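One protein chain omitted, others in place.
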Amino acid sequence: MGWMSALLLIEQVLNGLQSGIMLFLMAAGLTLIFGVMGLINLAHGSLYMIGAFAAAAVAGATGSFVLALAASLVAAAAAGAVIEVAVIRRLYDRDHLDQVLATFALILILSEGTRWVFGSFPLYLDVPAALAGPVTLPGGIQYPAYRLLIIVVGLLVAAGLFLLIARTRIGIQIRAGESDREMIAALGVDISRLYTLVFALGAALAGLAGALVGAIQSVQVGMGEPVLILAFVVIVIGGIGSIKGALVGALLVGLTDTLGGVLLPLALSGVMEASAATSVGSALASMSIYILMAIVLIFRPTGLYGTA
Amino acid sequence: MSDALLDLQGLSKSFGALRVTDTVSLTLRSGEIHALIGPNGAGKSTLIQQVAGALAPDAGRILFEGRDVTGLGTAQRAQAGLGRTFQISALAMENSVLQNVMLGAVGASRSVWRFVRPVMRDAGLRVEAEAALHRVGLGDVAAMRVAELSHGQRRLLEVAVALTLKPKAFLMDEPMAGLGSEGSARMTAFLDGLRAEAPILLVEHDMDAVFALADRISVLVSGRVIATGTPAQIRRNAEVQTAYLGEEVAP
Partner (left out) sequence: MMRRETILNLLVFLALPAVALAALALDEPFTITLATRAAILALAAVGLNLALGLGGLVSLGHAVFFGLGGYAMGILASHAQSYAPLDLGLFVIDGTKSMPVIWLVAISVSALAALLIGLLALRTTGVYFIMITLAFGQMFYYFTISWPAYGGEDGLSIYVRNSFPGLNTLDPVQFFGLVFALLALVLWIMGRIERSAFGLALGTARQNATRVETVGLSPFKLRLVAFVISGAVTGLAGALFADLNRFVSPTMFSWQMSGEFIVFIVLGGIGRLFGPVVGACLFVLLEHLLSGVSEFWLIYLGAILLFVVLFARGGVIGALVGQGGRHE
């Protein structure tokens, strides 16, 4: 019994990691876009949705999951670049209210546009056959191969992002842009190109996350906004503008959400009857990440890694 | 020192490795104008912010009327009687000139928690506000929006708002900046009369105004007070000459 629950726990920790790392892909783009351009982008969830739909459409047409993932990256990055050039760049000098409204309008347009093209019914993106089964981890834990792949891909992207920012020329420009717009102008960098690039990069990360998660859940209009809001919770916890904060925050939120859903009903079953424990437990679990956020706010209003 | 209204004792503040305020001690006595001068980057603004409560010092303490106010925030220090004006105007730009001074009167009378009575029709507050405007010579522009005022008028408005608070001491950060010679002269004359009401800790770059007004001058260089004394003493001080004043004020 003890061994069984330990296995269950490890499986749930892996699930938490998996959802956390996907949240990171969303939050990293958002926090980067805020850090560099000072923009709050509510339409980031739409880019997640676009990635998922592009992947589902390409997988449906070609049967190739790899092509589907590539399509998600390309479609989301392209949509991001177009949106940035057409709308977003008019918002950099505006106040947050205008940014909220304009990106809210973009959500309406993109969501309904997607519904117009693909219809209201969810699409399904199949996990590739080779990854459909479970793998056996050390200790005899059976875990779905696809979810493991998500964790690995997510970690690789995270590592790549850190390297990009720490080591490359564009990374230097991004960091310079975060501290001082005038300085990077003085360095002779084409700011508007840099901004489009950063926005497209963030969009691509969101699109990839949408495609990867789309294979576990269904692909449908409105799938992006709940993830967007979770990514906001991640950013509040991690501290705005910090990639490291986004990673730590995402893992905390992913683990809290997953483990809370399992452990709270379990813990409550000791003090109340089973059905009540399940319903009260899941209701409380639905609040757990927001309580986590509230606690961080009380002690560190600017987040774990935020500066000011 | 019993007559020190404001007493800074060993204030220190660092940003990272940079020590911007280095064990600064100085006093403001009743009836005086105490000017704080120093080259750019000497730490004058940082020091003023610590006195006003916008920035917490790392070490040292601030006494106001003998009471330790180091732990108090900006609003509480304002309530205690510290009236501040800013180097860069901090005004409600969309509001009228009169509304800006009315806010001062509201703050001073602690009557902010009134939700129903139209504040601009409050005769008592209005008398206070209009009196302050007239004193600085802004009576004619009371109905204008602050955004339409000239730079110099905004400076005067800052002072007017501070007047409505009836503070026990003024903290003024470069009130002459950008005023032009005529404006400076008027402001100098005004501050000269004001010291009888409440002493002024004055940060100022305009040396003519400083030497015309100050009872005492403290010279801040690299976060440290290198000299405090009467204008005559400061003028003669060799260290000040080399560190800061140079030929500028040589006779």
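Things to note:
Just so it is clear, A and B label the chains in written order, and each chain counts residues from 1 on its own.
What we mean here is this: a residue touches a chain if its C-beta (ideal position, glycine included) is under 8 Å from a C-beta of that chain, and two chains touch if they have at least 3 such contacts.
Please read these numbers as outputs of a predicted model, since none were measured by experiment.
Checked against the hidden chain, the listed residues B:17, B:116, B:143 or B:238 yield one contact partner: B:116.
The chain omitted from view is touched by exactly one of B:18, B:75 or B:127, namely B:75.
Where chain A meets the chain that is not shown, the touching residues are 34, 40, 87, 90, 96-98, 100-102, 104-109, 111-113, 115-116, 225-226, 229, 232-233, 235-236, 240, 279, 282-283, 285-287, 290, 293-294, 297-298, 301-302.
Along chain B, the points of touch with the absent chain fall at residues 52, 54, 73-76, 78-79, 84, 86, 90-95, 99-100, 102-104, 106-108, 110-120, 122, 125, 161-162, 164-165.
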